[in-house]
Structures are given as C-alpha cells and as structure tokens.
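Note that one protein chain of the assembly has been removed; the remaining protein chains are unaltered in position.
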Amino acid sequence: MESIILQIAARHMRPLLIVLSLVVLYRGHNEPGGGFIGGLMFGAAYILYAMAFGVAKTQKSTFFNPINLTALGLLVALISGIPALMLGDIFMTGEWVTFFKDSAFELKLGTPLIFDVGVYFAVAGMLMLVMFSLMEE
Amino acid sequence: MTTGLFLLVLLLIAVIAPFTRKYLKNQAGWTYAIWPFAGFIYYLSLLPAINQGAVLTESFEWIPALGINFSFYVDGFSMLFSLLVLGIGTFILVYAGYYMRPYPMKGRFLGYLLLFMTAMQGIVVSGNLITMFVFWELTSISSYLLIGYYHEKPEARASALQALLITGFGGLALLGGFVLLAIPYGSYELSYILASPDIIKNSNLYLPAFILIAIGAFTKSAQFPFHFWLPGAMTAPSPVSAFLHSATMVKAGVFLLARLNPVLGGTEIWSYTLTIFGVTTMFVGAWISVTQTDLKKILAYTTVSALGTLVLLIGTGTEYAINAAIIFLLVHALYKGTLFMMAGNIEKKTGTRDIRELGGLFKYMPFAAIVMSMALVSMAGVPPMLGFLGKELIYEASVAAPRAYWFILSLGFMTNVILVFLSLRLAIDIFWGKEPAYAKKPAEPALPLVLGPFFLVLASFVLGLFPHAMANPLTSKAITAISPMHDAIVLKLWHGFNLVLALSALTLLSGYLIFRSRHTLLPSIDNVNIRYFRREFTRVFFNLLDGFLVFTKLTTKTLQHGYHRFYLMTLFVVASVLVWVMIWRADPIMLELNFSDMPLNLVAVVALIIAATFSAVVSNSRVVALISMGVIGFGITIIFIAYSGVDLAITMIMVETLLVILAMTVVYHLPKYQNFSSTGARMRDTLVATLVGAFFMVLVLQAGTSSLEMPISEYFKEASYSLAYGRNIVNVILVDFRALDTLGEITVISIAALGIYSMIKLSKK
Partner (left out) sequence: MLFLLAILVGVLYGAAVYLLLRRNIFKLILGLIFLGHATNLLLFVAGGLTSGRPAFLRGLQGEAAGMSDPLPQALILTAIVIGLGVTAFALTLVYRFYKVTKTVDFDQLSENE
C-alpha cells in the first residue's frame, strides 16, 4: 500500500485535520460539533496517516500512545465533575465562570467544556487504539 | 442472654477448633468439651426454676420487618433435650478426641462435631420457627460433613449425600410448613403460637401445614419409608453415630413433633398419621435388625425402631403415652449412645464389627463388657435399669391406646421381644461366646473411650433405681410442656402384679427362647427377608436420583441447546408475538397518506437504502456486503440531515467511514463466504425476520402518530442557554444535563478498545 498520492495527502492532511478537530471541539457548545465529532476527526487524522505510512511509523511520529490518550480523556472527564462537589453541588453539575462580564469580549468558561475535552481525548484515543491494533495485524 | 451467648461461643469454638487442634495436640477433645459441659451445668442449675414452672425466653432482632428474630425459649422440654445434647456431647468430645487420634484432619472433625452440637442445641432452644429452621438445616449440613468424613471412600460420600438429600428435602417441606403455620398467627414466635393452639386448628391451613411439617420430621427422624438413610449413615466414624444417630440429630424430628404437639396434636389426622408411620417404623426397624450382622447396622435399625416407637407414642397422645415418650426418649439416648461408643471401641480393639467374627471378649476387656452389658440390659427393659420403666410405660400406653390397641400392642410386643433377643445375642455372643482367632490380642479400651459409656450407663442405673427422686424431676415439666393437659405420672419400679408385668415377663421369656433357637431360626428369617424384602431402599433411592438427573439433563439440553440462533429466534418470536397482541388490542392507527410531504430526493434515498439492504443480505461477496453497508450508513446520514439532525449526520459520516475501513481490515483475514444454512432454514428465518420487521414498522407508525403530553425535551430547550450557556442543545445535553451518562459511555468505549487491544496484543505472545 505504498501510494505516493496518499502519503503526500496524509502528510498534509494530518495537521489540518487536527486543527479542524480542535475548531469543531471548541464551537461544539453553540454550533454543530463537540467532543464526539472532534475526537473522531482527531482519530481519523492519525488513521489516514497510518493507512499511508503504516502503524509503526505513525506511532513513532507521535509523542503519545493511544492508551494514554484514552486514559487522559477519562481522567479529564472525571475531574470536570469535581468542582461541583467542592461547591456542594451534585457530582457533574455544570459550574461556570464569566470573564469580562458585559463587555464585547465576554467569555464564559465552565466545567462542561472541560468535560467535552475529556470526551474528545477519550474518543480519539479509543479510535486510534482500535484501528492501530487491527491494522497492525 | 445466656442461651444465645452460650450458642455463639459454642459456634466460635467450632470455627476455631480446626486451627487450634494442633496446639492442643491430644488434649483437644476434653478441652473443647469444657464449654458444652459448662452449658450442661448451667441448664442443670435451671432445674429448680423450671420445675417451679418458669419459662426462659430471649430475643434478638434479626429481620424485624418479617417478624423473624433470634428468639430462644427454654422450658422443661427444651431443658431436658439441652441436657441430653450437651451431656452426651461432652462425653462424645472426650471420646472423639481419643478415638480419632490415628486419623487425619482431627481438628476439622472436632470442629464439625462442635458445629453440629451448636445446631442441635439451637434447635432445642429455638423460640422462633425460622430460627429453628436455620438450625435445623445446619444440622443437615454438619451431619453431611460428618457422615462423609472418610471422604476418600465412595460409599461414605454416597451415604452422606443420601442423608443430605433426604433431610434436605424434608427441610424444604418443613420451611413451607412453618410458613403456613405462621400465617394464621401472623407471627413466627413459638411462645405466641403455643399460647393459642386453637387458631391453627380452626384454620384451613392446618392440613397442608401438618403434612409439610410431618414430612420434615419424618425424614429427619428416619421414619419408614425414609428410614434407609440412617443405616447408610453408619459409614460415619463411631463418635458421629453415637452422637448424631442415637441421641440428637435423629431425635430432632421427634423433638419437633413433640414441641408442636400442643398446637398441631390431638386431631384425627395427627393421631392416625403418627400412629401408622410410627408403628410401621417401629416394627420394620426391629425386624430388619434381627438378621443384620454388622454391629453398627444392628444398632442403627434398632434406633429406627425406637424412633418409630417415639412417634407412635406422641401420636397416641394419652397421658401414659406422653409420659412413656419422654421417659423412653431419655432411656434410649442413654443406652444407645453407650452402645454406639462401645461398638466403636470393639471395632478399634478387634478390627471388626461383624458379630459373627466376635466372641469371648470378656476376658480381654471385662470393664467394657460390664458397661456394655448394662446398656443392653436397659435396652432389653430389665429392672433395675431405666429401660425397664420405659418399656413398662410403653406397654401401659399400648394397653390404654384409644385406637387399635390390639394391633399396637402386638407389634409393640414383637418389637420388644426382638430387642430382648438382640440384647442377649450381643452380650453373650460378643463377650462370652466362642472366641475366634484375633489378629491382635484385644485389650481394655483406654479410659477416655469408656468414660462416656460408663457415665451414661451409670445415669441410666441411678435414674432407674430411684425413679421418683431422680427421673421425675427431670421429666415432669418436659411432659407438661409438650402436653399441657396431662400430668407427669409418679414413676415407680414396682407396680404390683398386673397385665403389664405379665407382658414384661412374657417378653423376656420369648426373647430368651428365640435366643436359644437362634441358630435354626435366623437362617429361615433370612430366607424370608431375602425372598420378600429384596428391594433395597438405598438402591431405589439412587435409581430415582439417577433418573432425576437424566431428566434434568434432558430438559437442560432441550432448553440450553447452545445454538445462538435458536435462543435469538425464541426471543424474537416471543417478544414480537406479545407486542403483536398489544398492537391488535390497541386503538387502530389513523394514518394519512400524504404524498406532498414526500420529497422525491428522500424517496430515492429510502429506496436506495432498501435496495442496499437486500444487496447486503443476499450478496455472496463480502466486499459487496460491506459496500452496501456503507451505502446504508450514508443514506441514513442523509435522512438525519433532512430532518434536522446536524450533529448526528456529522458523527454518522465519520463513524460509517471508519466502520467500513475497520470491517475491511478484518474481512481481509477471514475466509470467503460459505453457506451453512439449508433452504428450509432460510425460509424459516425469513418468516421470523418478516414478523419482527413488520412489528417494528407498526411500532414506528404508532409512535409517530401519537404525541406526548409534556416531553422532557421542552425543559432542555428552555434551560439550555439560561442554565448551561450553550446554544447547541444536543451537545449541552451530552456534556451538561446528562454528563454522567456520557461519562459512562466513554468508559464503555474505552473498555471495548482495551478489550480489542488485549485480544490482539496478548494473543501474540
């Protein structure tokens, strides 16, 4: 499966897809997108790369491994529930902080966003773990 | 407090016994016996209070909502039984500690014995039916462990299983009986039930409750036709036989019948059932014992006979009968415990317990011979042993029996004749008869081995000699406890010349005559038995058991055939038929076929998906099937887009793409399609598929045309921005409102991924 076209495409598509996945993750709260879709895109970027260059080379070119990524995702998602506990609410209640209130740059940050990041990592890690395992065979 | 605490400590000792035995070495037996002996003293010290009419009760809450408590109820009858259990138990422990020295796992054996003692003591002091049931089952389990102690022998395992199954079956019946008994009372408390016996008698639950409780009692107390497990259980070590099969476990059924006599007794059905079963068991047990040659088997069958006698007496229920029951209970426990222990001693010293291979032992073990002979004298019912009083009372009761007294009297007479004969035979043939060649010179058994028998015989002797001073105080309150309307009879050795005395004399004479002619008589009895009683109950039992196992295997094989498609088929067909019935009974669907809301492009998409579905199902190529799957996935994506499912569509596109890639990588390794199913199977499956598919179609129509009053989504729509600051409601639901579900979901997919990873990676090693 040494396709030059695929290899070149994959090499350039991977960073693009990763950036796109982050955009999708970020805007997911208000527009179509979110952790699931973003995570799938992130995973797809690496799978494309792996299809072009093989799993071994792909894993060499990344600084994390899929198991750790999955675990990180679960951990982040779990941690996002803790602030609610500390504030005396039920586990996983959304807690929000507002910056620059009533200005043009008003920014709301909350634990659901952190949770979505956790979903993003978990889905991406799981996808890579599955595909890499099977493609290696 | 004391009764409950005593049991708890006893149980603790039972649990630690297997671990502490090695530190106590050979002193273990009597060390563990200290606590039961303390209990014996305690219950003896209650005697004056009990005889004043006191009843001690204790209660610890267990499941108060169901009226189930650890309650204890100690009256005269419980006390008499406690004295037997703990008194004989003390000697048994001393005996077992010495007896079991050559065998492995002595600590465990002593532990089982203590566990059994706890259970038995628990039964006799229980004040709550459920508490009693729990202890009752515990005796079954611990006796299973004890009977199967020589577990490397197949026949020991078979006997243990047989005893467990029969008593376990009875236990189950008993539980049912207890529950039925408690229903009219609304309470399981014995004190409450005993206080108002008429409630159950006026209830239509009386009959089922009685039948179930009787099954429980009869199985435990080895009544004909359940009697065969008891002789089978003789494979157990002698201490077990001496304890369980003489004074305690087998008496549990008798105890229960006597305990409930004030409540259930006195009715026609009670008297007839108990009398018939009791008299049959009494005679059959005695009759079979005549031709036995194994010393322990002889004792076991006479025990069966004695248990029958007790049931008969309780069933008869007159003043004499109840008195006789209690006295005979005591008599039998004292002599049978002794005899079983001595049987163990004889086997230990000579290596056999076949009475044809024994003889002339008196000169080797004179002390043991005297002790055992005195027990036999008691069994034969000769004065001045307590056995004489027991037998006299039984005759008195038989003569005064309200029903069929001739029948009872004649069978009772024959049973007693057999007992006399057996006593003579055992005493004379074993201790004085011709001496066979012993492999090793027999010697007097060690002190711990004869201590128990000696004291039990001594008790029998003293009680028999001074019945009014000694036996009456022990038994009078037990008698009134199980039959409140009757009084205890003043016991006397000498009754004057009357019919009963004449019967006694005649019994002794007949027994002696049979003994004289035993060499000619026994072979002919044996012939009769072989001809008419060839059916062995044990074999029948195991044949039944095998048949049952074959039956269960057959049904299991039919139901659990191991073919996934038949399980699924059952599931699909049953579920869809049930829902079809519901659909048929529901209101008809009002469906308006409106072609204007059918955009042509969507119609084309639906048609494409259906075509792809058929292609995926019937295709002979895996690649075609997978491409069809892809078409279906993308077709569904278009439907999602058309009906406002934007996030769904994006996710679906990603997932479908990945899924096809994934499936391709796997298919690459799999062989080409093969056809496994026949045409008939395909037709059948098509039918099932059509049934299920059509049902889902109707379901969708039903769901699509009905509307809910207040969908929960309204809340999500309203709160999405105001509470969660998000405009993408689907995403807000996922990460905020239902975040815990999503957390669960990503955990699931992570675990699935780890599973895949380990399936691939670990198999490589």
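Labels for the chains are A and B, by order of writing; each one numbers its residues from 1.
To be clear about the criterion, a residue touches a chain if its C-beta (ideal position, glycine included) is under 8 Å from a C-beta of that chain, and two chains touch if they have at least 3 such contacts.
What you are looking at is a predicted structure, and each value in this text was computed from that prediction instead of being measured.
Visitor: Thinking of the whole complex, not just what is shown, which of B:Ile370, B:Met414, B:Met569 or B:Ile627 touches the missing chain?
Guide: B:Met569
Visitor: If the hidden chain were put back, which residues of chain A would touch it?
Guide: Those residues of chain A that touch the unshown chain are 30-32, 36, 40, 123, 126-127, 130, 133-134, 137.
Visitor: Residues on chain B that touch the omitted chain in the whole complex?
Guide: 561-565, 568-569, 572, 591, 593, 597-599, 602-603, 606, 609-610, 613-614, 616-617, 622, 625, 629, 632-633, 636, 639-640, 642-648, 651-652, 655, 658-659, 662-663, 666-667, 669-671, 673-674, 676-677, 685-686, 688-690, 692-694, 696-701, 703-705, 707, 711-714, 716-718, 720-722, 727-730, 733-734, 738, 741-742, 745, 748-749, 752-753, 755-756, 759-760, 763
Simple rule for what comes next: only the chains that are shown with their structure count from here on.
Visitor: How many angstrom lie between the centres of chain A and chain B, each centre taken as the mean Cα position?
Guide: Each chain's C-alpha centroid was found; their separation is 59 Å.
Visitor: Per the contact definition, I'd like the list of chain A residues that touch chain B in the complex.
Guide: 28-37, 40-41, 43-44, 47, 51, 66-67, 70-71, 73-74, 77-78, 80-81, 91-92, 94, 96, 108, 110, 112-113, 115-116, 118-119, 122-123, 125-127, 129-131, 133-137
Visitor: Where on chain B does chain A make contact in their complex?
Guide: 646-647, 650-651, 654-655, 657-658, 661-662, 665-666, 669, 723-728, 730-732, 734-736, 739-740, 742-743, 746-747, 749-750, 752-754, 756-757, 760-761
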